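Encoded as structure tokens, here's the structure I'll be asking about.
Only one protein chain is missing; all other protein chains are in place.
Chain lettering (A, B and C) follows the sequence in which the chains are written, and residue indices restart at 1 in each chain.
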Amino acid sequence: MKAVRLHRYGENPKVEDVAEPELTHPLDVIVRIGGAGLCRTDLHIVEGQWKEKSGVTLPYTLGHENAGWVDAVGAAVDHVAVGDAVIVHPLVTCGLCHACRAGNDMHCSDSAFPGISTDGGFAELLKTNARAVVRLDDGLAPADVAALADAGLTAYHAAKKAIPLLYPGTRAVVIGAGGLGHIGVQALKALTAAEVIVVDRSPEALKLAESLGADHTVVADGSETEAVKDLTGGLGAEVILDFVGEGGAIESGIAMLRRAGSYFVIGYGGTLNVPAIDIISTEINFIGNLVGTYNDLVELMVLAARGQVNLHTATYPLDAFGDALADLDGGRLRGRGILIPATA
Amino acid sequence: MKAVRLHRYGENPKVEDVAEPELTHPLDVIVRIGGAGLCRTDLHIVEGQWKEKSGVTLPYTLGHENAGWVDAVGAAVDHVAVGDAVIVHPLVTCGLCHACRAGNDMHCSDSAFPGISTDGGFAELLKTNARAVVRLDDGLAPADVAALADAGLTAYHAAKKAIPLLYPGTRAVVIGAGGLGHIGVQALKALTAAEVIVVDRSPEALKLAESLGADHTVVADGSETEAVKDLTGGLGAEVILDFVGEGGAIESGIAMLRRAGSYFVIGYGGTLNVPAIDIISTEINFIGNLVGTYNDLVELMVLAARGQVNLHTATYPLDAFGDALADLDGGRLRGRGILIPATA
Amino acid sequence: MKAVRLHRYGENPKVEDVAEPELTHPLDVIVRIGGAGLCRTDLHIVEGQWKEKSGVTLPYTLGHENAGWVDAVGAAVDHVAVGDAVIVHPLVTCGLCHACRAGNDMHCSDSAFPGISTDGGFAELLKTNARAVVRLDDGLAPADVAALADAGLTAYHAAKKAIPLLYPGTRAVVIGAGGLGHIGVQALKALTAAEVIVVDRSPEALKLAESLGADHTVVADGSETEAVKDLTGGLGAEVILDFVGEGGAIESGIAMLRRAGSYFVIGYGGTLNVPAIDIISTEINFIGNLVGTYNDLVELMVLAARGQVNLHTATYPLDAFGDALADLDGGRLRGRGILIPATA
Partner (left out) sequence: MKAVRLHRYGENPKVEDVAEPELTHPLDVIVRIGGAGLCRTDLHIVEGQWKEKSGVTLPYTLGHENAGWVDAVGAAVDHVAVGDAVIVHPLVTCGLCHACRAGNDMHCSDSAFPGISTDGGFAELLKTNARAVVRLDDGLAPADVAALADAGLTAYHAAKKAIPLLYPGTRAVVIGAGGLGHIGVQALKALTAAEVIVVDRSPEALKLAESLGADHTVVADGSETEAVKDLTGGLGAEVILDFVGEGGAIESGIAMLRRAGSYFVIGYGGTLNVPAIDIISTEINFIGNLVGTYNDLVELMVLAARGQVNLHTATYPLDAFGDALADLDGGRLRGRGILIPATA
């Protein structure tokens, strides 16, 4: 089958022929990929940023945001059947460690992360396991929801963790209304009654955010901290969700945070740098966020099926991976880029 | 009356005569101070570290850790009477803002912090209000519990916030077994079934920690991260309570933190400096801590009355303030230094 | 001034002249009543159902759902000024007990409940205190929001407690779409992404519920349990909010509850009667609900100001109290009846 493989850090991955994955464990599931989201993390992987954290051996197949149809199942799998449309939770987990038993799939002590640490979904077939597949509602097509598997899941997970902080009268600032952020806006509006303020450099992204329910939008032109202060009675926001995490976003984001507020770190690239006295004198919190639980993904699919979370996507055939990557890197991609390795 | 007043940053405060405070509001309470704790924060104030955050006008009276006997009450106060032994919550709060109405006294939008931003308790009399006083159980003497008003409250507050994270089988690392930390150890043992690991440079402090219930002690001699990893199956601890916050404690503390763990920032002086990718790839949290709620103080008094929290103290008459400060600064103080401005 | 006074249980209250209330405590606030909601509880009081629980001495003034304008304030009140439009939290609380300090105003150990246990708001003036008044947003008129002070607050409080149970994909059943229930529907839609199923005997009430956002409506004609089972895959709903609490509602409501579900008891009159084995074998919960906190009321005013919670009301002058009561008792009242004792 065809797959997009990374051979060397710093070099563009290539589309090539590889062997098809095979069932080797009774809980294995093989998915024919109908949509695989392209993500800024893919750029970071190519650059080598994840080299040590993933520990993957090159070459391997990229693609960590996948949906498709069940192609084959192991002997012990009976909750999905061949032909079922599914979205794939990004982690292949053991189901038996304390984290898995508490529902925290992303902290499984014996997990794999296809597309990061093993072969991913920029290919006709992906091997995952029974614990990773969520059956799709009839109204949902794999290519339309694929990007919810990781980008959407991460945004939903962070928004869900913020619910107890976001009672009526509070404000959530979403920094960055791109691939993750524009889902974050929708998740916050669906899950809470908080006012949502969106900050982005791009007026176009802000327009999209507004159409998705943002209560206020602020151009990140250097005056954004001031603007958010003005919108919050001079006090700052109870919750910041930072989907950017670099290029000055963290510094200006912290300055927008209210006393006793919580800063959700989601985007990365930059560094958190805060004197301890500033953390204790206002009792603020910094909350890490890593994809989400299996149930988070199930819940997000409910919102998607109801039309409460919508994705803006641009599709490419698998062969056009190079174009997609170039468009993403060059800022020409509107919405999320989706590769289409196979069809129903 | 006599009071310890700071006239200039960088210069030692002086004991001098000042006018007694007077009741001016129906909810005012004046307390005759039977014990006032001396704290590293007093040194920081003298050095000028709090100059901008407090905005206080010099000269003023230090002392933010107070207990004593009710000396006079305003017209609308009827839950305490003259002569009652009380411990004083560090903040004078409004009782009407959203934070106060949610029980979060330390985030009152209209508060004063005697000893930090107004006249404090290194004096025969302290003016506070009805919302700040907690009546003491018969068995408790003001001089014995004064240091629980701030140091103890802060340690208890942090330990209490960590309860949901500390189920049996988890570990809490206490960095620094000094004035706050040795109360933190006792609070953790009283409130949870977690294993408590204490890290300190001083073997004497570790001995004290052990006698207070610490399950393991580790000398902070550069190998402490390794030692904590060994005690936690190589994974690190679910919770770190950092009572030091400077001099390398933060860096080595973060290295002890387990995936999905929470780092409680309590001590200050240093800077938190963490790449965002490290925060998101393990989904760790940094939790600010600032004194505690009124109810936290009430609960801590329950533990004190039962003997589940004990303080090690050295007392000084008010006139000997200079000696006390010198002993604290010179590392000669064993336990917490308590000034005794007045007696029953 | 004129007031509606109850002289004897079982006899209709009368409109008569009484002395105006006076400021006697520095925290007192006197409110000129611009709107006072009439409630089924007023009927229950007249019938004598609350005789023992309230312990009130007759005669006294009814009316526990009040809004108006500040008419006079005690010496220690400075967060509201004469002329301010306010809604009145139903309880006059001490602010100093453990419950008050935790924000649980309704469990104050030293409270009064005007209209239940002391003189209420069916009068030109009501005496309450500083802790009970919430300033109204410019767009809100006392007569329009008065019924939110108790009916609305109770519904909001229950809905808010249910938030953690109501993730996307879950269902909340609202039993009774009357004075409280129709606010409950709006609160659930504003605060959660759950599906809301409304059950009521009246097709008209169901129509209103639908217009307020109910996802499904079910006529309570004896087949309602079956209907709810059909809407929930045969499993029942995760949350039931029972605003009726009598006449068979409890029995049919429990039958609609899903394994591990929670039943919120709000309406009253009937009796909860469940074998313990049924509670433990499915691990279900019964949750009591009593008005709400001060902050709940503040948050509800935010939703009202934004138009996310709307009330349907019919107004009466104070003199027409008899008509209002007769309309309520006779089922002729559409929406909530509001007495108008005074104007701005």
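Everything below uses one rule, namely that a contact is a pair of C-beta atoms (placed from the backbone, for glycine too) under 8 Å apart; a residue touches a chain by one contact, two chains touch by 3 or more.
The structure presented is a predicted model; accordingly, all values stated were derived computationally and were not measured.
Among A:Gly103, A:Pro164 or A:Pro203, only A:Gly103 touches the chain left out of the display. Check C:Gly10, C:Gly288 or C:Gly330 against the missing chain and you find that the one touching it is C:Gly288. Checked against the full complex, the candidates B:Gly48, B:Gly139, B:Gly169 or B:Gly248 give a single residue touching the omitted chain, namely B:Gly169. Check A:Ala255, A:Val298 or A:Ala314 against the missing chain and you find that the one touching it is A:Val298. Within the full complex, the residue among B:Ala102, B:Ala190 or B:Leu235 touching the omitted chain is B:Ala190. Within the complete assembly, residues 49, 53, 98-99, 104, 106-107, 169, 245-246, 250, 259-260, 265-277, 279-290 of chain C touch the chain that is not shown. Residue-level contact of chain B with the missing chain is found at 160, 163-164, 167-169, 190-193, 295, 298-300, 302-303, 308.
Where chain A meets the missing chain, the touching residues are 25-27, 75-76, 79, 94-96, 98, 101-103, 105, 130-131, 293-295, 298.
As a convention for this text, only the chains that are shown with their structure count from here on.
Superposing the C-alpha atoms of chain A onto chain B requires a rotation of 180 degrees, rounded to the nearest 5. For this pair, chain B with chain C, the centres built from the Cα atoms lie 42 Å apart. Counting only residues that touch two or more partner chains, chain C has 295, 298.
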